[in-house]
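For this depiction, one protein chain was excluded, whereas all remaining protein chains were kept in their positions.
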Amino acid sequence: MKIVNKEFSLSSSNRNQMIDITGEVTSIAGKSGITNGEVVIYCPHTTAAVTINENADPSVQHDIVFVLEDLIRPGRREYRHSEGNADSHAKSSIIGCSERVVIRDGTLVLGTWQGVFFCEFDGPRHRRVIVQVIGE
Amino acid sequence: MKIVNKEFSLSSSNRNQMIDITGEVTSIAGKSGITNGEVVIYCPHTTAAVTINENADPSVQHDIVFVLEDLIRPGRREYRHSEGNADSHAKSSIIGCSERVVIRDGTLVLGTWQGVFFCEFDGPRHRRVIVQVIGE
Partner (left out) sequence: MKIVNKEFSLSSSNRNQMIDITGEVTSIAGKSGITNGEVVIYCPHTTAAVTINENADPSVQHDIVFVLEDLIRPGRREYRHSEGNADSHAKSSIIGCSERVVIRDGTLVLGTWQGVFFCEFDGPRHRRVIVQVIGE
């Protein structure tokens, strides 16, 4: 059994934004030497998330962000959290702060249209992404 | 450490639908010979998802699908994605494209009422499900 721990950082430019990190994840998995197992992508922030979705047409990212902004509005009078980002925390838990992709016979098993995205919900900010590759 | 990779396919019949795949997952885990570890169920599609919920009363599946259809409407004028399935992509990221179940002492640790479901959000389609069992 082999475990490889890596991390990288990125900067977001909008309050709500999906950032394609497929290249970084694929590179770390490839360099790990692990040919069967999985790669875990973990966001250590409470107003951001990680998801897997289409990275061919950027309008998909626009539409997912639109749906979340439309459903979960900032600044509602019922919120008690005083930092003005209660909506960001809710979006983080709804999308979830980690994903994993299976590695099989030396290849990340992403579907044809799938990419890995860091989801910013309280940007612009500087952020970290934790990656762990586990397998053999 | 042992890793077993499998996949199977299925066909959905509705645009939005939950399909019980507990039998397939349990069978793959059982045949793997892995008695402690976990089974990962991964959907390689960007308009579908995987979830765990009640499989005793089919009305639960109806109600979950209803909630998602009601919250995330198709065909909104704000969508930019031209394929007519922006809502399907959003549902996929909100539910998430994978789940995992713990294997403990030779048994999948599903709760009494829990089953594993493939969630179709842009059917009817032919779909694949990736399964990886990891453990010892």
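Every chain is named by a letter (A and B) in the order it is written, and numbering of its residues begins at 1.
One rule holds for everything that comes next: a residue touches a chain if its C-beta (ideal position, glycine included) is under 8 Å from a C-beta of that chain, and two chains touch if they have at least 3 such contacts.
Quick caveat: nothing in here was measured; it's all calculated off a predicted structure.
Interface note for the absent chain: among B:P44, B:G96 or B:G123, the touching residue is B:G96. When the full complex is taken into account, the listed residue touching the unshown chain is B:E54, out of B:E7, B:D20 or B:E54.
On the side of chain B, the interface with the absent chain consists of residues 1, 36-38, 51-54, 57, 59-60, 62-64, 66-68, 70-71, 94-96, 99-102, 104-105, 109-114, 134-136, using the contact rule stated above. Although one chain is not drawn, its touching partners on chain A can still be listed: residues 1, 3, 5, 40, 42-46, 71-72, 78-83, 86-87, 89-90, 92-94, 96-98, 100, 128, 130, 132, 134.
Convention: only the chains that are shown with their structure count from here on.
A separation of 19 Å divides the Cα centre of chain A from that of chain B.
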